[in-house]
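Heads up, one of the protein chains got dropped from this complex, but the rest are sitting where they should.
For chain A:
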Amino acid sequence: MSIEFEEQQNLILPGDLLECEKNNKIIHILGQGIYLTYDNMLYHNNKLLATNAGIEQYKTIGSNNVCNIEYNSKRYIPQQGDYVIATVTNSYSTHFVCSIANFSNTVHLPYANFPQATKKNRPKYENGDLVYCRVKLLRKNLPAELECMDSETGNKDGFGILEAEAGRHSAVLNCSLAYCRELLFNDKEFLLLTKLVKNNLGFEVAIGVNGKIWICTKSLTETLCVYKILEACEKVNRSEHDGIIEKFVKEFIK
């Protein structure tokens, strides 16, 4: 029972009823920006409303219909299962205290959520280090919990500290949330990273959906070049990306 919507992009405003609600389609998983009213649970006429202005998106994953609203914002609010780049701000006997967005509530990263965790084996991170992790658990009135492994398999799966090796230079860029999601998930249409590699810019990259992009290259000028390109490409149309890349590569590398 998959949903077949036309390829139209529907702008929706806060408080509007979703399109699927009008067509009586069943949604199994609710994504960001959607609110389920529960005032009339008894009569099964609870409704799906939008809480943010954006574009409706529908997808079918397996047998589940997924719906979310694509909107842009600057401040990140944790959502379960998101890949984020967190900054360690403090450490206690059981967990690290991390920050995933400036001026916001802190989140916890317990030592038990690392691969091969035992009581004695604890990771040695310093304050200010960047950690690539996933949001594991959200609880009301309590800080969110992060994890540094795939909790189903117990593997490391690329999570962990983001650190430049000796002789390499890293930087972290703050940008809007929609741009980060575009870079991370839309790799078929949004070819910015591929274009950078085509221009002989080799770099490591980690993208957190909390608006942070970590890059690492072998020289400082190259890092600055990639940083500037990613920063400049955020605010312009996709067609202008080639020109920007060319301009910065000329300015910094040759």
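Annotations
Assume a residue touches a chain if its C-beta (ideal position, glycine included) is under 8 Å from a C-beta of that chain, and two chains touch if they have at least 3 such contacts; residues count from 1.
Definition applied: contacts and distances are computed from a predicted model.
When the unshown chain is looked up in UniProt, the name that turns up among "Related to Exosome complex component RRP45", "PRELI/MSF1 domain-containing protein", "Large ribosomal subunit protein uL15/eL18 domain-containing protein" or "Mitochondrial distribution and morphology protein 35" is "Related to Exosome complex component RRP45". Residue-wise, the contact with the chain that is not shown comes from A:89, picked out of A:89, A:151, A:176 or A:199. Remark: the omitted chain is touched by one listed residue; of A:18, A:50 or A:162 this is A:162. Listed residues A:105, A:121, A:155 or A:186: the one in touch with the omitted chain is A:105.
Against the chain not shown here, chain A presents residues 87, 89, 99, 102-106, 126, 128-130, 162, 164, 169-172, 214, 220, 223-224, 228, 232.
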